[in-house]
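Note that this complex is displayed minus one protein chain, with the remaining chains in position.
After this line comes chain A, so read on.
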Amino acid sequence: MMACLLEAPLRISVLSEVTATSRHYVDRLFDADPQNVLQGVIDMKNAVIGNNKQKANLIVLGAVPRLLYLLQQSSSSLELRTECAVVLGSLAMGTENNIKSLVDCHIIPALLQGLLCSDLIFIEACLRCLRTVFISPVTPVQLLYTDPTVIPHLMSLLSRSRHTQEYITQIFAHCCKTPEHQTVLFNHGAIQNIAPLLISPSDKVRMQALKCFSVLAYENTQVSMTLVNVLVDGEQLSQVFVRMMQRDKPIEMQLTAAKCLTYMCRAGAIRTDDNCIVLKTLPCLVRMCSKERLLEERVEGAETLAYLMEPDVELQRIASVTDHLVSMLADYFKYPSSVSAITDIKRLDHDLKHAHELRQAAFKLYASLGSNDEDIRKKITETENMMDRIVSGLSESSIKVRLAAVRCLHSLSRSVQQLRTSFHDHAVWKPLMKLLQNAPDEVLVMASSTLCNLLLEFSPSKEPILDSGVIELLCSLTQSDSPALRVNGIWALMNMAFQADQKVKVEIVRALGTEQLFRLLSDPDTNVLMKTLGLLRNLLSTRPHIDQIMSSHGKQIMQAVTLILEGEHSIEVKEQTLCILANIADGNTAKELIMTNDDMLQKIKYYMGHSNVKLQLAATFCISNLIWNEEDGSQERQDKLKDMGFVDILHKLTQASDPNLCDRAKTAMQQYLA
């Protein structure tokens, strides 16, 4: 009891003392004598440096609005206004909450307004504070672009001093997040204004200018195309970047310069076989993946490298033999390492934080490496525990990792050999199927695309996948709003139906339902339409299957075919449709669906005389099937078609310049002669 009594007042007094001193600082801001106010601000500046507690106190006590008021008052002395900006900059250096409070007090427009002053010292103080506010993740970057006069004014301030250069480029580098931002900065001459800063004597300015270019050029063709023609002190910009990648330069500089060149290359501004890409950028990025680099650098390095070589098989080949990259990446999966767990909690925390990022980056890079070359894919799958890592990656909690893992799997699934061996051995279809049950669209697209490959007829995984109820799943994908998912769903079904047995085919038709099938045939996406036709064609192969399906769904199928042939479609679509018709003509009973449909026969006739050889060929094939000698009722069909003038057309086609068409017509004519 005594102890409590003694302790309680003590604590209160300490607390009140703290707030009392803080309050004193704030009170002095309201002093009537401007000289006292100035001294008060200066004292406040000295009190808050490095003292987060004090900063929080002052903010709570309402110092910010008063400081902003003093800063904006034209009656304030320049010295006072400058000191205010300095104190605000110091407050911004504190916690994220501090930044939030500052932003809520509308510090940004106030400071931007301050930039219109002519005094350089004051401008620098404002810019320094703005920089600190803008680089915080809690500040909405949009605030930089609200007033359209701000960006041009910042551009004009770039020439004022090294400090304005450093702060402004840093602000730009952090606040350029969208294509719109890129365009705004570009239109206000960012490139011409910032390029000279790349050779500034100040390390900081050079670095921030470089960062600006990396964010400006990212996925931006306009910027990238402009950059290649920029000269800095008579030297091409790409060469300036190459120099910044030299191995004695700071790692951050090397990495950022490599990003700039990567983005320029991907935008088509630099060829992929240019020496600055092949001999400089690529090796630099591979070095960034090495164990010596920080985890963050390794993540960025791998992601950038994956992006650089994605479309170019030659770069993939070079990277695959550079500095043991493939096995170097295996190390990305060893975090947190068992050593770090025991020895060092801080390190463990750090490792854990980056473990997901590292894994997804490695998967991305593997995906990019293996997207074209069979040998590289083999090398990747032979890397220690690679397939196991992909399998476990597919079921990780982080969506980013799952997505990257499935991308990697997809890339490797383009290999016939891997489908036959490692994919089957590791039963990758299982986690893949699981992934497909419940995942965001992004993941679904990749996963279903991979599934398409796993369902190819030579894939040993095809059977177990079929048994796992995949048909329902794929059918549901065809109903998705995303065209990519619809394509993949129907594509997988098409692959599945290829040379499949009757049971599977019937199951597909049943599960999909004719209604959905016809909906897909009128899909706005040509890809979906093509794959649906492909599915139909695969379903309608071998005579018993044709007759069976046509007997149950003949009417609808014939309707759909008519519809497509009458509609506005590409040659490919029409050709595929005519091929389906030819398959139908190959059936025993299904034939009659065509023979009794004069309208359809007229259409075939039309396409036999079409200007496109492919369509002529498909149509002729169809007729050829109808008049084939060895089948029941061939005589009557021949007669009917002869009456309709098909023989004359066939006769004409035997003179066709296309040898295939000519042969096909001759074979058909022979049916009449026999």
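Throughout what follows, a contact is a pair of C-beta atoms (placed from the backbone, for glycine too) under 8 Å apart; a residue touches a chain by one contact, two chains touch by 3 or more; residues count from 1.
Keep this in mind: contacts and distances are computed from a predicted model.
Q: Pick, from "Ran-binding protein 9-like", "Phospholipid-transporting ATPase", "Glucosidase 2 subunit beta" or "DNA primase", the protein name that UniProt gives for the chain of this complex that is not shown.
A: Checked against "Ran-binding protein 9-like", "Phospholipid-transporting ATPase", "Glucosidase 2 subunit beta" or "DNA primase": the hidden chain maps to "Ran-binding protein 9-like".
Q: Tell me which of A:Val60, A:Leu231, A:Val321 or A:Leu352 is the one touching the absent chain.
A: A:Val321
Q: Considering the complete complex, identify which of A:Leu231, A:Leu279 or A:Val416 is in touch with the unshown chain.
A: A:Leu279
Q: Contact with the hidden chain only, please: which chain A residues?
A: Within chain A, the residues touching the omitted chain are 246-248, 279, 283, 318, 321-324, 328.
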